[in-house]
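Of the protein chains in this complex, all but one are displayed in their positions.
Residue numbering begins at 1 within each chain, and the chains themselves are lettered A and B in the order written.
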Amino acid sequence: MSKNKIQVTAIILVLSFFAFFALAPFFFMLISSFKPGDQIIKNGISASIDFDIMSFQNYKTLFTERSGIYLHWYKNSVLITTIQTAAAVFLSSWVGYGLAVYEFKGKNLIFILVLVLMMVPIEILILPLYKLSITLGILDSYAGVILPFIVPPVAVFFFRQFAVGLPTELIDAARIDGASEFAIFFKIMMPLMKPAFGAMIILQAMFSWNAFVWPLIVLRSNENFTLPIGLASLITPYGNSYDMLFSGAVISVVPIIILFMFKQNSFISGLTVGGVKG
Amino acid sequence: MKKSLLILLVSTMLLIFTVSAAAETTTLTFWTFQELHQQFLEKEVARWNENNPDNQINLEATVYPYDQMHNKLLIALQSGVGAPDMADIEISKFANYLKGSNPQLVPMNDVVEPNMDKMIEARFANYAKNGNYYGIPYHVGATVMYYNMEMMDAAGVDINKIVTWDDFVEAGKKVKDATGKPMTTVEVTEHWTLYPMISQIGSDIFAEDGSVILDNEKNERVLTFINDMVHKHEIAIPAPGGFHHSEEYWNFMNNEGAATLMMPLWYMGRFVQYMPDLKGKMAIRPLPVWDEGGNRSAGMGGTGTVVTIQSDQQQLAKEFLAEAKLSVEASHKLWTELGFDPVRWGVWDDPIMSEPNQYTEYFRNDDIFGMLLEIRDEINPTMVTEQYPKAIDLLKKNVSFKVIKQQSHTPAEALEEAAEELRQ
Partner (left out) sequence: MQILKNFYEKYINSRKVAPYIFVAPFIIVFLVFYLYPMISTIIMSFQEIGFGEPKFVGLENYRDLFNVHYKNALLTSTNYTFWTILVLVPLPIVLAVLLNSDKTKFTNFFRSSIFMPALTSVIVAGMFFRYAFGEQASTLANSIIGVFGLEPITWLQNSIPAMIALVVLCVWRWLGVNIIYFLSGLQSIPEEIYEAADIDGASSWDKFKYITIPSLKPVIIYVITISVFGGYKMFAESYAYWQTATPNDIGMTIVSYIYQTGFNNFNMGFASAIGITLLLIVLIVNIIQLNLFGLFKKGEQ
């Protein structure tokens, strides 16, 4: 019994250490977001709590500065994230399923393509991609941000891995019952892939919410910015506007944390990884 | 929520209507990486609109992070779509925009040349190619020495008697003995220590014909001197954070970490903004010289504002920029508001330049521009070539760092290594 107790305590200690490691930066940022910017420049980011200098002023500034541009950024981020996540998750499950359950010519080639594209760094494609966006007329628009990443190879890979592990007997049975190939997907396989959807929705939403390199290039006008671009525009080479930076960062993390809290369980069971059938 | 959104919407629409109702308003877009520049130009637009009621300007300025702004502009210019009317380009990046046979920037000779005799031409030459001036500078960037007078007094050092760099070292030893603190800091991850001293001694990275002279004897002497200050005389340390714009450094200086600093005059603004604790303690002097009668300053840094050929209001943009950055009034404002030494030296002895403002209040000098006028002819031009961005990159990343911080290379080796790479 006492050996057991020691074990339990040890486990809790180890986990607490890592939880602390993970949460401490948030705490520092939260505290800093209540301090005036010049304090941070003088004394650095610290977790010291001093109610004399801490106030909600930064948050007020955040919502009023430049006629509330921050709210614009917020709205754009929410819309882009929603649309992109919905489209990307649906389309990549569609593709990933196709790759997993059928035998067809060119299958291996396409799968290799998926893997190759997974590792293409966007940085090397930016210039041509930008020129392409001009041709397609999607510069400075939601479509410009979303379209190039509407079938993310990583997500295709994930769904393919998941679908490989699904029971093929169900598909054969459904065929015998006369279901069409697409009905099988929608009616039988999609519900089976539900956990995978939970996982991918969170991962895609994270990706979309935090995307930086491409939106920065394709978005032009201030009011079309997403949150990361807007926040980054507060970092100047000669000192950062900490007043808005930390409060902006704090508020930008909140929705995704809430989403995570609510969806946590479906998310985690989702990664019950078929993900990862060999 | 919905209601407030509606109000927001309606008021935005109203705003748009009122703006478009006013006749002859032209919108000019402007990208910059420096918020202060944005604020400055916004005020200049207000002044322009007062003076030109029938030719109103509406400025749409956006501040981006330094790197992102330059990249975005590069891509927009390269592909022919998406560039603003006007943009700030920092000097170490400028050469990128002049690369190739067909610059995407508008020559500004017609608005710049009429007053060139009252301005420091060398600063315009930084942004020129084939006789065309493509950028309008904000300042001269005269490099000066900032002294912490409390620490000087504690060590019994009279800064007016520091004439040569050797005097500076001697004074440094006294300061070190008296206060236990280093005399100065040197940059190891940026170039604001090595490069100004190279320029001051009469050398450069490139010769006038564009050939690489980074590894010449003068430069070796400079780098050896800087290295000796740190490792032999032990009066200097590498700047905390590696350079003089790091948060660590500001922190360090607010606690009186070092007694002096060599930076261009535009660095005054950083003192005021980020080192409030040094207020009233600092005095500015010209640099110590290398040899008797040598130069006492060097022109460093800067940003050229350009007009892009994608603008459909090129003439208006040019005229506005000339007025907003080069006119007498603008030159006064550049000083009083930004603490810049305007390129139009003709205004340096105007009374307003010696009137008290936030900068004269912060520093112990009575007459900063009197001092500048003295050293006006002691600023060498710097040679900017297509290789310039790469050269600055090497100065930042490798040369000082390998010698002073890592101590893996001798000054001669580090300079030669960088020079060889540029010659390839």
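The rule we apply is simple: a residue touches a chain if its C-beta (ideal position, glycine included) is under 8 Å from a C-beta of that chain, and two chains touch if they have at least 3 such contacts.
If you're wondering where the values come from, they're calculated on a predicted model, not measured in any experiment.
Visitor: Of the residues A:Val14, A:Ile53 or A:Ala86, I need the one that contacts the missing chain.
Guide: Of all options in A:Val14, A:Ile53 or A:Ala86, contact with the hidden chain holds for A:Val14.
Visitor: Write the list of subunit B residues that the hidden chain touches.
Guide: 66-67, 70-71, 74, 77-78, 93, 96-104, 188-190, 240-242, 247-248, 251-252, 389-390, 393, 396-398, 401-402, 405-406, 421
Visitor: Give me the subunit A residues in contact with the hidden chain, please.
Guide: Interface residues of subunit A facing the absent chain: 4, 7-8, 11-12, 14-16, 18-19, 21-23, 25-26, 28-29, 44-45, 91-92, 94-95, 97-99, 102-104, 107-108, 110-121, 123-125, 127-129, 131-132, 147-148, 150-151, 153-154, 156, 161, 164, 180-182, 185, 206, 209-210, 212, 228, 231-232, 235, 240, 245, 249, 252-253, 256-257, 260-261, 264, 267-273, 275-278.
Following the convention adopted for this analysis, only the chains that are shown with their structure count from here on.
Visitor: For subunit A and subunit B, what's the span in angstrom between their mean Cα positions?
Guide: 39
Visitor: Mind pulling up the subunit B residues that touch subunit A in the complex?
Guide: 8, 33-35, 60, 62-66, 68, 71-72, 75, 78-82, 245, 247, 250-251, 254, 270, 273-274, 276-277
Visitor: Touching residues of subunit A toward subunit B in the complex: what are they?
Guide: Where subunit A meets subunit B, its residues are 38, 41-44, 68, 126-127, 130-131, 134, 139-140, 216-217, 220-222, 232-233, 235-239, 241.
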